[in-house]
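See below for the structure under consideration.
Yeah, one chain of the complex is gone here, protein chain that is, but the others are all in their spots.
Moving on, here comes chain A:
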């Protein structure tokens, strides 16, 4: 049985289309990433799967239970971590954890095995109110609370947003460990680098899934040569390259511009030479998942 099955889900809020024909499945023990910018509809999808919202059209099954008809059985077996920190700020770490364990008719001790790795990191602060924790610790606590009843499926809505890079890395290591325990995880993130850590990702924008594949396959499917270009005045360079008629796409990417071309590289060289950019560097680069995402986004924008 596939733990998460989503079939042709549509959802609108008034005239705004939040989700349009979303379908995907998550396999047993899979870490599935929903990658997309803010406002892409990721949270709406999570809420539909967590039985908090009703889809306008389409079906979804979690552990084989329909999220509309059997919502009670779904609620018993999912661990849901909303996008916003949603624990009791005036309760301490230990109180929050015990509270959520109890309302799921279990105890912290019973499932301590599952949360031990994570809990041990925040245990030194267990008497501190949740509201006074740092962003990373809050998310670790929230993950503990979502895990404490040993869910069969884990929904994590942007768990690393607003978290420092070190904590983000730790957080993803925890997810890998959870995955190795056989819990399927659906996780969303706006960070492209995190997409590479998933088994499979769905790139989502404006409520539509653009592509579903393994991160490696998505990168491999990027058919063009990417050129990394740098100069002293990046802003001018960006404007100039975008004005070049042989340019297919050009995006800022860290300290370089990632450029794909319809012509070959020497044409770009020739075009840039008279514009007198200082310290101009042009070199081939490995495409990343972000390049693919940008490419797909561009295509989607062109078609709509």
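The working rule: contacts are C-beta pairs under 8 Å (C-beta built on N, C-alpha and C of every residue); 3 or more make two chains touch, one makes a residue touch a chain; residues count from 1.
One rule holds for everything that comes next: contacts and distances are computed from a predicted model.
Visitor: From the list "Purine-binding chemotaxis protein CheW", "Transport permease protein", "Ligase-associated DNA damage response endonuclease PdeM" or "Dihydroorotate dehydrogenase", give the UniProt name belonging to the chain omitted from this structure.
Guide: Going by its UniProt entry, the chain not pictured is "Transport permease protein".
Visitor: Of the residues A:100, A:119 or A:251, I need the one that contacts the missing chain.
Guide: If we include the chain that is not displayed, A:100 is the one touching it.
Visitor: Going by the contact rule already stated, which one of A:52, A:108 or A:296 would touch the omitted chain in the full complex?
Guide: A:52
Visitor: Which chain A residues touch the hidden chain?
Guide: Considering the whole complex, chain A reaches the absent chain at 47, 50-54, 71-72, 75-76, 78, 80, 82, 84-91, 95, 98-100, 102-105, 145.
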